[in-house]
Each structure stands twice: as structure tokens, then as C-alpha cells.
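Here it is, the structure in full.
One protein chain is absent from this view; the other protein chains keep their places.
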Amino acid sequence: MYGKGILKGLGVTLKRFVDTYLDDIAWWGRRYYNDEGIAHRSSAKGRGIFTVQYPEEKLPVPEEFRYVPFLVYDEGADGKKEIRCTSCGICAKVCPPQCIWIVRSNDPQTGRPIPEPTEFFIDADICMNCGFCAEYCPFDAIIMDHDYEIASYKRNVFNMEQLLKPASYYKSIRPLNYARNEEERKAKEAAKAAKAEAAS
Amino acid sequence: MATLVHTETLDLAARFPGAVTADTRPGYSGWIVNKENLVEVATTLRDEFGFDLLSHVTGVDYFPDKMEVVYNAYRTTGGPGIFFKVQVPRVDPIEVPSVTPIWPGAEFQEREIFDLYGIKFTNHPDLRRILMWEGFDGHPLRKDWHEPFYEEDNKPFKSRWPDGKFLSAEDKNPYKDNLRFPQGFDPEKITFDGEAALYGALAKYQTTDKNGLKTDHVIVNMGPQHPSTHGVFRAAVVLDGETVIGLKPVMGYLHRNHEKIGERNTFLQNMPFTDRLDYFNSMSNNWGYSLAVEKLMGVKPPERAEYLRVIMAELSRIQNHLILIGMLLNDLGTFFTPALYAFEERELILDIFEATSGTRMMCNYHRFGGVARDLPAGVFEKIRDLVEDRIPRKADEFDRFLTENEVLVSRMKGVKVINGEDAINYSITGPVLRAAGIPYDVRRAQPYGIYDRFDFDVALRHNGDLYDNYLIRLDEIRQSVRILQQALKQMPEGPVMTGKPQYQVRVPAGESYGRIEAPKGELGFYIISTGKPNPWRYHVRAPSFINITALEKMCVGQKIADFVAILGVIDIVLGELDR
Partner (left out) sequence: MTDNKELNSPGYEIPDDLAHAVSITTIDRLYNWGRRSSVWPLMFGLACCAIEMIAAQASRYDLARFGMEVMRPSPRQSDLMIVAGTVTKKMVPSIVRLYNQMPEPKYVMAMGACASGGGPFKEGYNVVAGVDKFIPVDVYVPGCPPTPQALIAGLIKLQEKIDKQSIRKVRWYRKGADTVQIPVPVLGPDIMDPRRYDEIKRLASRAVPAGEKPAEAVEATSSPAEEA
């Protein structure tokens, strides 16, 4: 019979429409604008509407999510920014589109390199968000950001000023990674101390 | 057909004394064929030894003395393939006989080699540039040709560290842009017409009809900006009324110089670039590339990593086919509603990719000898929910509402795409080949990873029409679900990476070809290493590109509206087609 297929197809849409309201009633008032509701809508049990109403509600980003990288600094005792980067250059070497520029610092007296960058640039209009820089950084000094709302009215080349973000921010976006790094650092320091003790 | 000799024991040199020698360079395999005997050897390979599927043809520039054309053929009955090569001195004009008369699937690939290497194929039916435009200056993949933003031969560039003052590439170029002109060039004196060659190729369709009256045929250019060409693909179609009588695809609108950049990159740096080939299926692309490099390096990923690879690749296949079905219906006129439903499960699969690898589409998940990281907490359960519940439900839903739908059936049933024999000749792989009745699936023909452990059927349909091409996608979703269910049950605990993660890998010299069954067909990576940190040659055998070779064959005689649907089921993706 002609038209049956069309009716069936329309039935799918109608079912979805009704399901939305049935779910709304079952979740009275809790279905929108909270993480629990979003999780439910995306789960196997979710029926009906699927939309996440950005910007009023935002899809939670997973820990491993990566956008443009940033540089981490530890807050020193007197508010001094202790940049973790030692300008070893691994990130600049591993970067596939070569969008990282680093100027290494030299000691003004001796002329020998000191472990801190003078300048650090990332061209966000070249960056491919691959995460290699963060993955291979031995000092956890460069981390992939979670902030994706960085649309602007001009091109984006980030210098060190714009790239630096505190370690507390890193902790807030990637708690598990942060904890793991801290553990590794502590272990490393302990090993170093033990070695020094053994030597003395 | 004669009894088939095993590829390993086949001695071409004995069969063609004087014309063929074994390739004895360390790390290489296969045979080197004299230019004059190429056609004869190729015909024998196809007819006598049964290598009916020419997988890929590519060029290699052994600067400064030789050019090489590499052919790779397989049997559709399965098993390993055979490499044979033709070497020619690197002095223009470089000429090699065309194998298009033997394997029509070589047509576009030879055009690509002509375009990028400047090797002329004698006896080729339509030798024009394919990716670049007519009139472009030079052959870009030659080692002595440099792009306008050329900095060094190989990455990492020295200007980035330790004295990396930010200087955009534009500032280094005299034109302050990505431009390069021959010396003394005057733009106002340009005389050639870039489109003349294309319309010249279509001129043969100007026919007269039976009564001696000249019929006017209409040339319609579909694309590069057209809603149904799935990206920036263009087809110049010659129409007689509504019937297609001639068709030439025009591509290169998304030619992103993947291979040139790939030869500048280090081995690891290529990994995120492979994501951007077939941008629906970065997980499978990664796999093909890591297979090729792992073969050279001689490393094997640990068990858990193997399972993770299978899980991700199969999830990727499912979401690819979901989009295909949604978009196919778009092309048939049911604008966007089915696609909205198809995108729902895709979003959930992308959520899994995002949680595991970090991004939704550009996963960059594989490393040589494993995968980047293990599944985060909670993701395993999400995959199980999807596989056990939502995806089978969605497949059933599609089945219920689409398979019997009379609009769909009347548009698709009996509209021939291609038959099995032609499909093999045109080197078509993937679902289109299987819908034409040829049970050829790399996962079975030459299993890679751990596919030999799973119990699944190669989805097969026999009519080779649009309807079968639609049904086979549903079949494949169901088979993928089967694989996933087994993989999730069997997956062991353990490490996901062999050895320590390194950013500098040592890849021994030699050639290697890694191929997988990507959702669109056989995806292969042909790599030549010289033992240095960068590949000497990096070639992608892109299924979209090779499947499109037969587009004219498929569409001639059909209606123009069917052309749109046929293009839809071939499942092209421009990132891979143009690279």
C-alpha cells in the first residue's frame, strides 16, 4: 500500500515527540540544565529529545579532552610565577605542524643556557590539537586546555603571557592526570634524596 | 585459470628471464620489471597467476638518479600480494607504459603520478593533471621541487628551537604569501585555459543521432559547491535529456599535500595527519599507518592494545555507516530527518572517542607498538551499553522504517551501481565490492591485528544495485556489533604499549605496506624508510580515490538524480580522495 512507509516514518518522529514529554514528566524538573540530566539524555535509557542546550547547559568535557595547549606555572611563595618549562625543546621538536617557537634563556654572565624560556609562541591557527607536546613533555609543563570558547575577531598567535596558566587550573581541569604527575614527581624527588643520602 | 602458485614461491624471474629481476635491496621485496615488458608481465600476472585486483600504483622519486613506479596486486580470493616495479632514469621525458588497459582501476592513479611526478604513461586514455590544475608549475612530489613555504627538507625545523623567534612563514617568502612563480613571469600574459583540457575530454560525447540531426548535449558542472557532492567534489556531467552519457570527475579541491608534508614529517608526526585523511574514521586511519610502520620496526602491540584497536575501529565503522545511511537518504530527498536520527548514535560513539583519545574526530590514538592510553573509568560500560542496546536498536529502527519504505525501494531497487567483474577490474574495494557479490574483506583475506580470532561473517549482497549497497551497510553494522560483543568479552587486562613511549622512533630501512579494511574499502599506507627519522616516501592508498575511478562506468546510462545516489553509496570523503 502506498503511503504506508511515509506514515511509518512520521510515526518515528511522533514517537520521539511523545517520548520527550514522557521523559520530562518522569524526570520532573531535573532533566535540563544539570549534568545528571545531560548524562541521562545520552545514556542507553534516554528516550526522546537528545539536545544539549548550549550555552545554557554545557556538555561536560572528559578529562582527556584537548584543545589548544597552555603552559603551567607553579605559584611561588611571594606570588612569583615559577614556570615549569625548562625550554628543553621537546615539544617544539615533536610538534607535527611545527607551531611552537621557543627562545631559550642564556645566563647573561656565563652565556650558558639556563632552564627557562625567554619567549614561547604557539600559533593557534596552525596548531592541530594533537596533544603530542603535552604527551611527551617530561616536566608536565605544557598541557592541553579544556577551554574551547576562544573564538575571536582576529587571528590567534599566543605568546608566553597568554599561554601561562597556574597549576591550580591544571588541577581543576585534569584532576587525575594532575594527581598522577604529582605522585611521579614526589617519587622522583624521593629517589633523588635517597640517592644523595646514599652518596653522603 | 591455471592452478594458483603461492605468492611466496612464485618466481617471476624464472618465468620471464631477462625481463624481470628480484628486488634485492635490503628491506625491499617483489620484482623489478623492464619497462618494455611491463604490459606483458602485468597481463600474465592477472590472467595466469590470478592477481586480479590491482591494489595501488604509485611513484617514488629516488633522487637524483631514478624514478620508480610501484605496482601492488592482490588476489580477490585472499592471501598476500605481489609488488612489481618499473625503474626509469630520472631524465625528462620519463615514460612508462600504462597498465590502464589491463586494470582500468589504474586510470586515476596514473594520472596522479603524472601530476605529481611528471611520469608520462604511454597509451593512457586520458592523461591530464588530476589533483593540481592545468598550468601549474612543476611536479610537486619530486624531491627537488620545493613548496613556497619550504624551510628544510625534514622536520623538526631548526628555526623553532633554541632560538625560536616567532616568524610566520609568510614573512620568509618574497611574495609574503604561499606563492611561487617562475622567473620573469608576467600574470597579464597568461594565455592557457585551465578548463580546456577537461572539456576537451568531454568533447567525444558530441554525437549525432540516427536521423543525421545533431543533438545538443548539455554539460552540467556539479560542484565543487553542491549540496550532494559530499564536499568539494566536482563532476562535469554530459546529459542527454536527463540521462548521463558522459562524466568526468574533477578533484583536487581539497588537495592538502598530505604526501609532501608526510615526507617532511618524522614517522610519529604523521600519525595526527592520518586522522585528517578520512576524517570520519581517524581510528582506522591510525591503524593502517601504525601497521605499516610496525611492520618495518618489528614491534607488536600488547594484547589489550590489540583489543582496543579492534573496538575503536569497529565503533568507527558503525558510525561511518550510520552517517552514510543518513546522508544517502538526504541525497534521495528526505532532507535531514533520517540524518538527525543517525547522528544521535554517532554522537555517543564520538563521546567514547573523546573520553579515550581526547577529541571527537581527530583521535590520534595509536602509537607504534600500542595505543596512547587505556580506557578511562566508566567508558567500558558506556561501550557495552551502546553495543548491547542502542546500536542494535538503531539498526532495527532503520530496518523497520527504511528497508521496506516504498519511496526508498522505488528509488534504489534495480538501479545498478556496478557488477562484480567490473568492480574488480576497477580496483574497487569495501562495501561497494561486497554488494556486487565479491566476498573480499581484508579482515578475512589477509587478517591483520587479531581479526582471525573473531567469529563474524563477511557481509555479502549479490545484485550490486543501490538497494544492496544500502542493505550491506546495515549488515556491516550488525557484524561489527558481533565483533564488538566478542571483543568486549575477551579483552584482557594489561599494558597498552610495548616499551616506553618515545617521540623518536628508529625505523629500519626498507619498504612496507600496511593495509586494513577501512569502512570505505582497503586503506593502505606504502612507506619507504631510509633508516632516518623521516620517511622517504609516504603514500596513501585511499579507498575513496580509487573507488571513484569507476564513477563514469557506474553513471553512464543512468538518470542524473541517480548519479547523486550512486555518489552517495560509493561513500567518498574528500580528505581522503584528494589527500
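Some points to look at:
By letter and in written order, the chains are A and B; residue numbering begins at 1 in each of them.
In the analysis below, a residue touches a chain if its C-beta (ideal position, glycine included) is under 8 Å from a C-beta of that chain, and two chains touch if they have at least 3 such contacts.
Fair warning: this is a prediction, and the values are worked out from it, not measured in the lab.
Counted over the whole complex, the shown chains touched by the missing one are A, B.
Of the listed residues B:G79, B:P101 or B:P148, the one in contact with the hidden chain in the full complex is B:P148. Per the touch definition above, the residue from B:G135, B:G200, B:G333 or B:G414 contacting the chain not shown is B:G135.
Counting the whole complex, the residues of subunit A in touch with the unshown chain are 50-55, 58-59, 67-68, 96-99, 123-129, 148-156.
Residues 25-26, 62-66, 131-133, 135-137, 140, 143-144, 146-151, 153, 169-170, 173-175, 177-188, 190, 194, 224-227, 231-232, 252-258, 260-261, 264, 272-273, 276, 279-280, 336, 339-341, 343-344, 346-347, 350, 359-362, 509, 528, 530-531, 536, 574-575 are the ones on subunit B that touch the missing chain.
The rule we apply is simple: only the chains that are shown with their structure count from here on.
Taking each chain's centre as the mean of its C-alpha atoms, subunit A lies 32 Å from subunit B. Listing the residues of subunit B that touch subunit A in their complex gives 155-157, 159-168, 265, 268-273, 275-276, 334, 337, 341, 344, 347-348, 351, 354-359, 362, 364, 372-373, 376, 385-386, 389-390, 397, 400-401, 404-408, 501, 503.
For subunit A in complex with subunit B, the residues that touch the partner chain are 2, 4-6, 8-9, 11-13, 42-44, 50, 61-66, 87, 89-90, 92-96, 98, 100-104, 113, 119, 121, 123, 128-132, 135-136, 144, 157, 159.
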